[in-house]
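A single protein chain has been removed from this complex, and every other one stays in its place.
Our next item is chain A:
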Amino acid sequence: MRSDRNTSAPLGLKIAAGLGLAFLHLPILLIFLYAFTTEEKSYQFPPPGYTLKWFAVTWNRPDVWEAMGLSVRVASISTAVALVLGTLCAAAVSRTKFFGRETISLLVILPIALPGIITGIALRSAFSFAEIPFSFWTIVLGHATFCVVVVYNNAVARFRRVSGSLIEASMDLGADSFQTFRYVILPNIGTALLAGGMLAFALSFDEVIVTTFTAGQQSTLPIWMLEELVRPRQRPVTNVVAMVVVLVTFLPILGAYYLTRDGDQVAGAGK
């Protein structure tokens, strides 16, 4: 109904929508605000004074760097694993027909639909059953379960639009499988993979629940923040870190959004 777009919504609805959005986003602004407060033990409003010293304090805290480094490494490697496995799986599901294809598609997507706590408990008991000690790699494995899904979902949608005859045309013109992947498949699914990879990175970077169950003594950045909240000193350091996390996760998601949007147009133009 196009005409609906022209009629203005009633004032009450506008206010309700505005309040809803404010409820969603004001707490985030509060986090930013308290990164600049002079009061370090409690969150009183309004802050008694403003300072930039917490940025310096955060910079000099080795535990922050350690947690940040671990999170970046975990997110990078989980994303890399997800890119390889997710792409291969998407290629298999969209390119070929085989028995149980729909089931495999469902099983791959399932980890993101399952509550994180189920994935976490399942992995933890599996690790202890197999007597695998908790380490960096158990965290990576836990994160890869849902990172694969994000990459797979992005790649499978794009694979379906790359017509099968493009691959045949490439082979017909003398390109072997590797050249076909390099010159035809990758350019056509590249932006989808980048978008999937960025989303996967962002998901991994702020993951708490699965990490709680699969990490040993190490703390990723979100875990570190959770621990820090219960400590009554230098609280604004947590807020500074939170700001960084918001930026680090928000930018890739924004990038992914723009990439897939443009990608749709490019892929559609060839039809």
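Rule of thumb we're sticking to: a contact is a pair of C-beta atoms (placed from the backbone, for glycine too) under 8 Å apart; a residue touches a chain by one contact, two chains touch by 3 or more; residues count from 1.
Here, contacts and distances are computed from a predicted model.
Between the names "3-phenylpropionate/cinnamic acid dioxygenase subunit beta", "TldD/PmbA family protein", "NADH dehydrogenase" or "ABC transporter ATP-binding protein", the one given in UniProt for the chain missing from this structure view is "ABC transporter ATP-binding protein". For the options A:Ala122, A:Met171 or A:Ile253, the residue in contact with the chain missing from this view is A:Met171.
Set against the missing chain, the residues A:Leu83, A:Ala157, A:Val184 or A:Met198 yield one that touches it, A:Val184.
Touch with the hidden chain on the side of chain A covers residues 163, 165-166, 168-176, 179, 183-184, 187-188, 266-267, 269-271.
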